[in-house]
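Left out: one protein chain. Kept in place: all the others.
Which chain is which? They are A, B, C and D, in the order written, and residues in each are numbered from 1.
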Amino acid sequence: MPRPARRHSQKAGLPPGTPVYTGEQRVEEATVSIIDYNETDIHEHAVQDPADCCRYLKRDSVTWINVTGLHDTNLLQKLGKVFTIHPLILEDIVNTGQRPKMEDRGAYMFMVLKMLYRGAGNGEIVAEQVSLILGRNYVLSFQEIEGDVFDIIRDRIRTAKGRIRKMGCDYLAYSLLDAIVDNYFVVLEDLGDQIETLQDNVILRAEPETLQQIHKLKRETVFMRRNLWPLRELVGGLEKSESDLVDDSLAPYLRDVYEHTIQVIDNVELLRDMLSGALDTYMTTISNRMNEVMKVLTIIATIFIPLTFIAGIYGMNFESMPELKWRYGYAAVWVVMILLGIGMFAFFRRKKWM
Amino acid sequence: MPRPARRHSQKAGLPPGTPVYTGEQRVEEATVSIIDYNETDIHEHAVQDPADCCRYLKRDSVTWINVTGLHDTNLLQKLGKVFTIHPLILEDIVNTGQRPKMEDRGAYMFMVLKMLYRGAGNGEIVAEQVSLILGRNYVLSFQEIEGDVFDIIRDRIRTAKGRIRKMGCDYLAYSLLDAIVDNYFVVLEDLGDQIETLQDNVILRAEPETLQQIHKLKRETVFMRRNLWPLRELVGGLEKSESDLVDDSLAPYLRDVYEHTIQVIDNVELLRDMLSGALDTYMTTISNRMNEVMKVLTIIATIFIPLTFIAGIYGMNFESMPELKWRYGYAAVWVVMILLGIGMFAFFRRKKWM
Amino acid sequence: MPRPARRHSQKAGLPPGTPVYTGEQRVEEATVSIIDYNETDIHEHAVQDPADCCRYLKRDSVTWINVTGLHDTNLLQKLGKVFTIHPLILEDIVNTGQRPKMEDRGAYMFMVLKMLYRGAGNGEIVAEQVSLILGRNYVLSFQEIEGDVFDIIRDRIRTAKGRIRKMGCDYLAYSLLDAIVDNYFVVLEDLGDQIETLQDNVILRAEPETLQQIHKLKRETVFMRRNLWPLRELVGGLEKSESDLVDDSLAPYLRDVYEHTIQVIDNVELLRDMLSGALDTYMTTISNRMNEVMKVLTIIATIFIPLTFIAGIYGMNFESMPELKWRYGYAAVWVVMILLGIGMFAFFRRKKWM
Amino acid sequence: MPRPARRHSQKAGLPPGTPVYTGEQRVEEATVSIIDYNETDIHEHAVQDPADCCRYLKRDSVTWINVTGLHDTNLLQKLGKVFTIHPLILEDIVNTGQRPKMEDRGAYMFMVLKMLYRGAGNGEIVAEQVSLILGRNYVLSFQEIEGDVFDIIRDRIRTAKGRIRKMGCDYLAYSLLDAIVDNYFVVLEDLGDQIETLQDNVILRAEPETLQQIHKLKRETVFMRRNLWPLRELVGGLEKSESDLVDDSLAPYLRDVYEHTIQVIDNVELLRDMLSGALDTYMTTISNRMNEVMKVLTIIATIFIPLTFIAGIYGMNFESMPELKWRYGYAAVWVVMILLGIGMFAFFRRKKWM
Partner (left out) sequence: MPRPARRHSQKAGLPPGTPVYTGEQRVEEATVSIIDYNETDIHEHAVQDPADCCRYLKRDSVTWINVTGLHDTNLLQKLGKVFTIHPLILEDIVNTGQRPKMEDRGAYMFMVLKMLYRGAGNGEIVAEQVSLILGRNYVLSFQEIEGDVFDIIRDRIRTAKGRIRKMGCDYLAYSLLDAIVDNYFVVLEDLGDQIETLQDNVILRAEPETLQQIHKLKRETVFMRRNLWPLRELVGGLEKSESDLVDDSLAPYLRDVYEHTIQVIDNVELLRDMLSGALDTYMTTISNRMNEVMKVLTIIATIFIPLTFIAGIYGMNFESMPELKWRYGYAAVWVVMILLGIGMFAFFRRKKWM
């Protein structure tokens, strides 16, 4: 999952501004859908030809164009022409190795983000690159796959829930951002649950698999952290932005998203602390158990070595060994050996070595 | 106790500004109480209907409205309407996963803080979220449970002790803040006592429980630290604030609270140092003891192994072993073995291996 | 490969501004080539006498002069005279121990960079110092060896691919910079591949060679990192530069290079994390294996020591040892010893010591 | 010695500005003494009633009032009235848990510092809180105990040594500050001597006491460090202060104190480095010695185990063991065993295991 940039090298040598999709193609066909709304009306349909978007640009309503699937660079270049997007921005949209960032291009603002969710197969955390372009009266969103995070916003628009239908494009962009950040909490809590379970179990089941799970969870928190810090910068930059695309009335909402981001970061840091605590506990448990084994075994050996020595003494074949002829010699040796054994055992006990 | 944000995920998808209480309900019923005072008069009573607070808003006296229990979002929304509080602020009040922070909203200032105290049951440090709203002529305070920290302030108002009755709303808000920060010292000293006891005992009783206690105390200092750094920012921000809700005459008092906060942080850092010192001592003690055990046991084994070898020699059944027939052969072997044993013992002693 | 500055000391005592080549001579003869182009025309040829470059300085076209081989300080001083380059700059060009940096000298901008690639022989990462001087209507580039990274740019100029022929000197300098940074991705991915392979194999083949490879890769990431941080500063400085040699229209391109640099740094940091993860795994594997060995061996010894003791007992030569005369004494001892052996084995098993 | 804030909690609940002495009472009775001087005259006497100080306030001469013993809060409050000192400042003077800090109160400047010295009993480093108040024509100093550091300044005033009699209050305050900082060097060198002795001895005498001493010295350096960083801030703040209580001609002197502070910090950092070096050496020595012991013991055991096996062989009671009847069988076995022993010994030697 946390995996260094791939396939960027295939771009080496191409002139700047050439869009090359560097992710894996995850949907069959790239689709474009439009929702156009104001306080009273709402239109929603799929788009075949990007040029069709033109007529929405002239209207005063809020137009949200969502693109799913980034491999069709042809489609994206057409869209780029309609909305006059700089080729370097298009390149960034399809280059999935981007760090979250925000760029104010005057006529529009460009944001690139990571959406995190648990993958279907092995349950690893997967990152999907989502890009947002906020223009005067439109919002463009680009997703790698069909996701359900934006569905909440679509529902809110359709049912006119909350204040979304009364507000402008900036509020829509904020809502999308907020939905993505809120989704981080879902991943975070899932991670938190796993780590708490682990923390409870690590003393009882300090096995190699536990260690592997700790390492896996650690990688996942590192992965979240790597995406969160630039996200914080992005949202902070948006809050401080002086672009006239973002209305002043949006400030408390942006502040709110900013604080959520910090809260997520804070919790990720806490999870990291918990994980290193769990790792320490694991190491101590393993080491204690090993010590315990070695100690007990060494003690057994140590008790029997002097006893065996005594047995060896009376196994000697000297002609004149008076003890051998004593009547209770054999019994006496047994008594001595048993007393010696018990004495050593008691000594080790008192020294708290057992 | 230090536990990542919970139940935030249940909020994912709700429009921003929807208050959802994310803590555990800790009181039966939410109650609202009012203390209204100036230099000469004082009125104190419980409030049934938030709308009743209106009439205090027009007076010139200081009105302190305290809300205990945050689960009744309905009540909070009514209060919010009376005092025209932004929905996002209400959301923050009931979302107990907040980091301490301060927001200047022009008409009022909003502060969210953590009150720390030892829980009744297992004695763990518990955090309660306390929010303060400082308006023109009122202070709103929100608590999760009935606490005794604010009782000191109530007493001071009732008995007109100190200068509180002569001062305005800003001094009241400062007094509440000061009471909360002062309470940190109580928790801190309790923690400090535990750590000092631990530090003294760690050499004598280096047992797994000691380690667990070190880890518990470490988690608690980390927990305090996580709440203190944003608190410092909060108080620092308040000191530097240019809001006209805070009079200039308050500056030395705010500086004082600020320095107390730094003092607490400083002491928490010291406790952290002491704890890692205790952990080092624990580890060294454990490792020394283990080494001691292994060394003594190995030495016993090592002394007896050559002796057993000698006994083995004379246990051989060769026909022509002249020593076996010697008169004092057996005694000679004993002498040799005893001398060898003493010699090895002395050698180990001189080498300081024992 | 990462190796402290060499041969700088031979310069100690020389007056400042004396150019001394501190690298190894890697090409036979220093060569100078010129490409002069505008949107319609292109001239390309080798230069014998640096003075010949003069006539290009008066033209309005873009002139790119590339010098390969830095050991011929005589040639460089001649070039320095033609383009009025400060002696300290010339000294920096040939002193290969430079950190990447940028200097704005008013009439020209000077940049010194490191080009990274895998060496031919042992496959170690090698750094070549590349210097760029961006003047009003010329770009000077200085390379230690003939490289193929700039060939891409040459091709683009010759075939008029992209917008390079339509743009000025600043775009040419940017293109060279971009080509170098793009090349970092190639080295990075190669490094990433090696580290991923290593990560997969480290559990199976935890051998001393694995450790050496980890250390080698670590040194290489450190080496990249040491070159990347000043590179980031360089590109950042270029972006913020207010020199009139760099046109405003270049800003998004420089921003793009800057972000690529950050992306490389980010990935190098990730590789470092992966490497320390691999090192941890290696250490744990080694330690686990060692523990496993010691434990099994100790257990074998521990089982046989009491058994040997029993055998020793009945090897004693007491006259009155009744068991010795029992008919099934011998068989009984065998039974006892086998039961004891099985019992201890079962006990160790249940304790999970085996 | 480094010990978290004590007895602060007894203040929780008191209105701000109530002075409560939080240190241990270390002198019988609080005393107030006055030195009043100008270039020509000097008056010196003890003060019974703080109100007597009034008449000095009107004079133009420099008045230095020194208070020894902080437990008499009554006396302090009277002084506070005479010099119109803010109650919060009085509270800070007696609260010995203060961090070094400086406050500019317009009419006067307040500084709180720590004086360090070796305690009489166990030789631990003890901190005494010293507060200075610099007014228009007076300096107030507050000490917990009678110290000899200020005696140097008193002597210099009495004997008119240096320029102190020619300068104003600010120079007096600077002299007191300088005397305190100079005293840090005494503690520092004493600490340095101990650490150097330790460093030299740690290889020879790596005993548990050495470890304890390392930990003690480490705590002491940490303790110094914790007092030095805020002291540096204090002096730096004083240097940059724009108060008209501090004349510009004092600037080089303040710069000098500032540099001394940095020098002390620098040296404390060096001591820390030396201590962790000593700790590393200690750990390595302990571990080497342990390894040495284990290795030698294991080798002894290993050499004798095969020999004992051989003896065991010829202790068997088979009827047909031809070797037993050989004439030189016994001697042959001895030869074999001795050769085997020497061979193994030589092998271990060659392998450098011994």
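Assorted remarks:
In this text, contacts are C-beta pairs under 8 Å (C-beta built on N, C-alpha and C of every residue); 3 or more make two chains touch, one makes a residue touch a chain.
Keep in mind that what you see is a predicted model, and the values were worked out from it rather than measured.
Although it is not drawn here, the omitted chain touches the following shown chains in the complete assembly: C, D. From the options C:I42, C:V82, C:A301 or C:M344, the residue with contact to the unseen chain in the full assembly is C:A301.
Touching the chain that is not shown, out of D:C54, D:A107 or D:V186: D:V186 (per the contact rule at the top). Touching residues on chain C toward the chain that is not drawn are 2-6, 8-9, 11-13, 15-17, 86, 88, 91-92, 97-99, 101, 103, 208, 211, 215, 219, 222, 226, 290, 293-294, 297-298, 300-301, 304-305, 307-308, 311-312, 314-317, 321, 323-325, 327-330, 333.
Considering the complete assembly, chain D touches the hidden chain via residues 152, 156, 161-164, 175, 178-179, 182-183, 185-186, 188-189, 192, 196, 252-253, 255-256, 259, 262-263, 266-267, 270-271, 273-274, 277, 280-281, 284, 288, 291, 294-295, 298-299, 301-302, 305-306, 308-309, 312-313, 315-321, 351, 353.
Here, only the chains that are shown with their structure count from here on.
Looking at chain B and chain D, no chain is in contact with each of them. By the residue-number overlap criterion, the interface of chain A with chain B counts as different, with under half of its numbers used by both chains.
Each of residues 294, 298, 301, 305, 308, 312, 315-317, 321 in chain A touches at least two other chains.
Interfaces, counted as pairs of touching chains, are A-B, A-C, B-D.
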